[in-house]
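The full complex has more chains than appear here; those shown keep their coordinates.
Chains here go by letter, A, B and C, matching the order in which they are written, and residues are numbered from 1 within each.
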C-alpha cells in the first residue's frame, strides 16, 4: 500500500494495480491551474502515488533531465519539446498545458526609439535562448525580413531581462509573464505570440512523458491527466472565484513566487484546452505535430539541430486525453 | 629562516594582535559604509539591500526558510553534498596519487586524463554529467567530487615525490618491505602536502557547489541563492552568500587546525 | 665475519641530455675485514658516495663484483646499516619510535623493542629524550638518533656518508669520540666518509684516499690514532702528534696539491 507524501492526504483513492516507484514530475514556474494540484497534493492523492516534484528553470533543463531518464513526466515549451523529439529523446507529448497567446510578447522599451518591427535593426533584444519566445522571435524577424545578423540577440533568463531592462542595456525583449507584465508599463508591445500563432506558427506548453513509463503505468497516466483536466475545468468554470484572495491563487503564488495580485490577469492571457480540444484537429489530433515539425524545421535552419523527422505524430500520445472524453468527462 | 626579529629596513611589522585589530576595524568600516549607502539612499534596495534587511532576512531564513526549506536544511543539504564528495575524493585520490608518485607507469597512465580534465570548467561538463547521471544526488556529488579529485591527487603525488630519498633508503636498510615503506614512510611523509591538497580541494568543492545545485535541486545553499535570484530577492542572495562564505571559511580554519595538529613538523 | 670485497668494480653513469657520461669508479679493488674502521677521503666528485651506495645496495656496479662474505650484494639489507648526513629521520615519530623503526619493520614485540631502544639511546647519551620530537633536537642530537637507529637493527656493517658534515666543530668533536667508543663496544666493520682530513685520520684504522676523474682509490693507510685514543690518550694531544701532522700534510698534498686550484670547478 503506497502512501503519498502530500500534506494532509488520506489513503490513496484508487489502489494502484502495481507497486510503482516514486514518480518524478518536473514543472516550471509558468502560472496555470494544475499548480494548485501540486501545491495542495490533490494530484498525488488522485493518482495514489508518491510524487517527487522537481522545479526546472527552463525547457532546456527539462529535456536534458528527461534524456537522463531521471524524470518521468515534465512540462516544457513546444520549442524544447521539438528539440527533444528531433534528438530522439524517448518521450511523447500527451497533454497541451496551454496555448501560448498574449502571455508571451515582444516588447520595445520606451525611449529605445522602436516603433515597429522594422526599427529593431541594430537594436539589442533579450530573450531566453532555446525557449518558445526565442523561436517566435526568430520567426518574427524572418517574417519581417530582418536578418538575425542585423540585430543583437542576447541570451537572458527572465530575471536578467528585468535587470537589463531596468538598466536600459536592452532595447526590447521577448518574454513571458510575470516578467512580461513588469516590463510592459515602460514599453510598447510590438507583437504577441498569439499574433504569430495566427500566421500558422503556434507555440504551446505541453506535458511530455517518458515512453517506457507511459506504457507501464497507463492507469497512473489516466488518473494524472484526469486531475489536471479537472483543475483546468474548475478554473474555466469558476474564473471569477480564482481571485487574488482565493486559496487556489495563493497556492500558485507560493509555488511560483509570483505576486498573487498579478496571477488572475496572467492566467487570463492563456487558453487551457479542454479534453475535446486536446484530442481535436488543432492540438494532439494533428496541429501539435505540425507545429512541432515546423519548429524543428526552423531550428534546423538555425543549425541548432541536425535532423527533422517526417512525422511528429509518432511522438504524440492521445490515449490519455482521449480516455477522458470516452468517459464523457469532464465537460459538463 | 630564523625567527630573530631584527630591524628590517623594509618591512614594518606589527604584532599579530595589531593586525587583527586593523582587520576588525576594516570589517566594521565596510559594514558602516554599506549601511550609510543604503540608509542615505545612494543605491536602490534592488541593487543593494540594507544590512538590516539582510540580517532580518537571515532571521527569516532561519525561522521560516525560503523555497520550502529553512536555512538549516539548505545548509545541511549542501554540507552533505560537499562532504560525501570530499570523502569519496580523499578515498580515491590519495591512493591514486601515491601510486602516481611511486610508479612512473601509473603516472604515464593517469597524467593525460587528469591534466586534461583539470582545467575544464565544471559548468562546461555539467550538461554531460546530467545527461549521464541524471538529476539526483549522484550527479551533484560527482560534479563536486571531480572538482576535488584533481587537486588532492596531484598534491599527493607531489608530496610522495618530495619525500626525501634518504628516508626511503633508510627504511630499506632497516628491512622495510615495499608495503611497509609506503605505510610507514611515504604516507606520513606526504601527509603535509596531502592535507594541503585536501584544503585546496574542499575550497574547490565549495566553489563548485552552486553549479552542482543549479539543476533540479530542492534544497541547498546554492539552490537557495539561485532561486532567490530568479525572484530578484537580492537580500536572500546576499544572506546566502554570507552563509556560504562563513561555512567555507570555517572549513578552511578546520583544515588549517588539522594541519597544525597532524603535521606539527611542517616547515621545520 | 663480515668481509667486504670489491673486485675490479666500475660504475659509469651514462650520458644524459645535459651531461656527459661519468666514470664514478674505475676498476676499484678493495678488501675490508671485520672490525675495521675505514675512513674515506677525497675531493668532491671522486666517487665516495658511489662507493657507499654500492655497499649499501642502492646501486649496482657497471662492471666487477661487490661481495659481502663472498655473497654478491643485491639491494639493501639489514646487515648493512646506513647513517645519512641528513633528512633521514622521520619527523612524525618521536625519538624512541625513530630508533625502533627497524625493529618495528621486523615485527619485534613491544616489550622487547622498548628494551632494545632504551639500550641504544643509552649508548648515544639520549636516554632522557625518548619522547621528544626529533625536529626539536639540535643537529648533533639528531645525528645521534640516526646512529642509535642504525645500531638498534644490529647490522654487521655500518656505512656513514659524512654523518658529521653539517655539525659545528664542537659538536662534531664530541660525536667523533662517541662513534669511536661505540665502534669499540660493538666491534663492527665501519665505512666512514668525510671531507675533513683530521677526522679521517683520527677515526680510521684504515684510511682510503680517493682521486677523481675517473674515481679511483689512490692509496690506503693503516692508522692507529683511534686505537691510541681508545687506549686513553687525549684527542687533543693525538692531533698535535707530529705523526698526525705529517700524515695530514701528506694526504692534503694528494687531494689538494699546492698550486693547483682550490677544489672548485
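FYI, a contact is a pair of C-beta atoms (placed from the backbone, for glycine too) under 8 Å apart; a residue touches a chain by one contact, two chains touch by 3 or more.
These figures come from a predicted structure and were not determined experimentally.
Copy numbers for the complete complex, expressed as a formula over the labels shown, read A x1, B x2, C x2.
One rule holds for everything that comes next: only the chains that are shown with their structure count from here on.
If the chains shown are joined wherever they touch, the resulting network is a simple chain of contacts running from one end to the other without closing. Counted by C-beta pairs in contact, the busier of A-B and B-C is B-C.
Of all chains, A has its CA centroid at the greatest distance from the CA centroid of subunit C. Among the chains, the centre nearest to the mean of all shown protein C-alpha atoms is found for B. Separating the CA-averaged centres of subunit A and subunit C is a span of 83 Å. Put simply, the C-alpha centre of subunit A and that of subunit B have 39 angstrom between them. Computed from the mean C-alpha positions, the centre of subunit B lies at a distance of 47 Å from the centre of subunit C.
Among the residues of subunit C, none is in touch with two or more other chains. Counting partner chains per residue, subunit B has no residue touching two or more of them. Those residues of subunit A lying in contact with subunit B across their complex are 26, 29, 54-57, 61, 64-65, 67-71, 157-159, 162-163, 166, 257. By the touch criterion stated above, subunit C contacts subunit B in their complex at residues 56-58, 75-78, 80-82, 84, 86-88, 90-92, 101-102, 104-106, 133, 135, 149-150, 153, 155. Chain contact summary for the complex, subunit B toward subunit C: residues 164, 166-167, 169-177, 180, 184-185, 188-189, 191, 263-265, 268.
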